[in-house]
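With one protein chain held back, the other chains of the complex are shown just where they sit.
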Amino acid sequence: MTLLEIKNLKVTFESSLGKVKAVEDISFKLMAGETLALVGETGSGKSTIAHSIMNILPPNAAVKGKILFRNQDLLQMSEKELSQIRGKEISLIMQNPALALNPVFSIGHQMTEPLVIHESLKKSKAILQAQDLLKRLHFKGPGVAIKSYPFEMSGGMKQRILIGISVILNPKVIIADEPTKGLDSRLKTMVLEELKLVKEMEHSSMLFISHDLHPAREISDQIAVLYAGEILESGLTVDFFKEPLHPYSKGLLESLPEKGFKPIPGTPPSMIHPPEGCKFHPRCPYKKEICTRKMPDKVTIKGRDVKCVLYN
Amino acid sequence: MAISKKKILRYLLALFIIFSLNFIIPRIMPGDPLTNLLGEEFSLSEAALQELRSELGLDSPLMLQYIKYWKNIFLFDLGYSYHFNQKVIPLITGRMKWTLVLLLPSIIFGAILGTILGALSGWKKNALPNKTITWTFLTIYSSPPYFLGIILLYIFSFKWGLFPFKGFYETGTLSDIIQHLFLPVLIMSAFSASRNYMIMRGSVLIEKEKLYVVYARAKGLYKEAILFRHIFKNAILPVLTLVALDFGFLFSGALFVEIVFSMNGMGTLIYEALLSRDYPVLQGCFLIITLMVIGANLFSDVLNGIIDPRVRERQ
Partner (left out) sequence: MKSRTFWNRSGLILVAFFVFVAIFADLIAPHSPWERFEPYTKPSTKHWLGTNDIGNDILSELIHGSRASLIVGVGASAIATLLGLFIGLISGYFKGFADELLMGVTDIFLMIPRIPLLIILAAFLKSSFWIIMLALGLLWWTSTARVVRSRTLQVREMDFVTSSKCLGFKNRHIILSDILPNIFPVALPKFMLTVATAMISEASLSFLGLGDPSMKSWGLMINFAFIKGGLINEMWWWYLPPGICIVLFVFSIVLLGFSFEEEKKVAIK
């Protein structure tokens, strides 16, 4: 059953330097209970997609397309209707836990807030639930943590707290935006474990956003590769890692340490003046003449969607 | 403990230094130190002057004088005013309560009004009433408080006779006092509010851009709720610091307003003392005001410690 469907999403930002074309023409589906990894380099538009779904983009953003959740277009909803969905049905684990937590409120306050607001739970009951969740997230002293403040917590703890706050209402869709960014490998493993745990608890779907292929591989069923605001390839994770189709995907895998650490030549394009035609062509070893003129259409091969002339 | 020992020590040090400053000033100013200490409005015979000189210890070495100075302070003796024919301390305390009656309600009203309006203004940046309010407060901020006092006095008291234009020498009935206090408190409140407004507004504008606000929305918190829960507590922190730092400034403003409205507080006391060069009173007022300013700073630190958990942690 399709839970979330993005159709032809296009997001541009007005900036003093020009129009930033953050997301070009994105379409994908998220099924119930499924985990989709969205991978791409920094600036490829990953967070923008996440924020579009939650509809928390800054005022200088212009959005086109449809984001269907249970067949309702999230982009057309009023702020009031959206507030019923955010946190409760779809929730976001933000990229920067240190800044996402309010410094002057206790952990307990921030964690019980969704419960109190969405489910009108009494504070005392909510605190018990929060403590329970913290315990399941491997906090040794949940009672102490509840009373503490963000500045008293380490980076890893803050990350877990953020995960906790985002799942406390058992949302159907969890969007995890770069949850392992900047963490050492031990913490990375731990966070992944937490996320898997959290998925299991309520059989939620997850949109896992990362630039790091390893955790993406570990946690996802489906994977989509994002480049300069377009999804170049998407399909089953297992198949993808066995045999990537798009030249960019190939380049990504080859750049991994265990595959040779070979970097993709060139740099990601400017989002204000993206290249003509296929956005990847300046860096592509297989580029043809037509690539400089036209962005290839999506083709489906072996159950995978690719946007490359090589497969037309 | 809401406030650290280190801070208390700093305040005590400040007190010590400022009080010592008060000791030094009359002695390094040009002119006869006797006049500098007693004011210019007394006349005694030469022999009496000499006796007074040795009584005040002006003949003895500076160190002894210094010790005597501190002794007097601890004995609550700030000298004698020849102009007013009273000891300085009771003179000041008598007048001080009137100044505080003007100042304290003004600080409270100003804080509440300025903070709330400033927060709303920062939140809804472009609404029209917003701009008018901002410009009005900006104008108030730019005016010397006594000037506002003069204008309002002229309009409301002279022209329209709504309020009396002298202090309160009449009976002490409540409505009488309120009538006399209304304009001065209005002006001081507006003055204090304008400063709080500017800071709060700026503070909210900054906090609005922070990530925890976006995250709050992502959690499903509705618009107005977000502001008054999350932003307010953060944004108000600089205002608290301001209120304390501003106390000295507001106090000075109050002095001028008192003079304009001929109220019976420290302002008019200082004015009169100034006109007759009554130095003991002037210096006594300086010391008392210093005490109050330091007290206000202390209070704000404690308040800060209560509201902001990070501050508590650091000490």
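By written order: A and B. Residues from 1 in each chain.
Note that contacts are C-beta pairs under 8 Å (C-beta built on N, C-alpha and C of every residue); 3 or more make two chains touch, one makes a residue touch a chain.
Owing to the predicted nature of the structure, the values given are computational and were not obtained by experimental measurement.
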item: Omitted chain - touching chains that are shown; value: B
item: Touching residue (missing chain; options B:121, B:203 or B:283); value: B:283
item: Contact with the hidden chain (one of B:108, B:274 or B:306); value: B:274
item: Footprint left on subunit B by the chain that the document does not show; value: 10-11, 13-14, 17-18, 21, 25-26, 29-31, 36, 131, 138-139, 141-144, 146-147, 150-151, 153-154, 158, 245, 248-249, 251-252, 255-256, 259-260, 270-271, 274-275, 277, 279, 282-283, 285-286, 289-290, 293-294, 297
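Here is the rule we use: only the chains that are shown with their structure count from here on.
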item: Averaged-CA centre spacing for the pair subunit B and subunit A, given as whole angstrom; value: 54
item: Interface residues, subunit A side, partner subunit B - complex; value: 54, 56, 79-80, 82-88, 91-92, 94, 96, 99-106, 113-114, 117-118, 149, 151-152, 165-166
item: Subunit A-facing residues of subunit B, complex; value: 210-212, 214-223, 225, 230, 233-234, 237, 307-310, 313
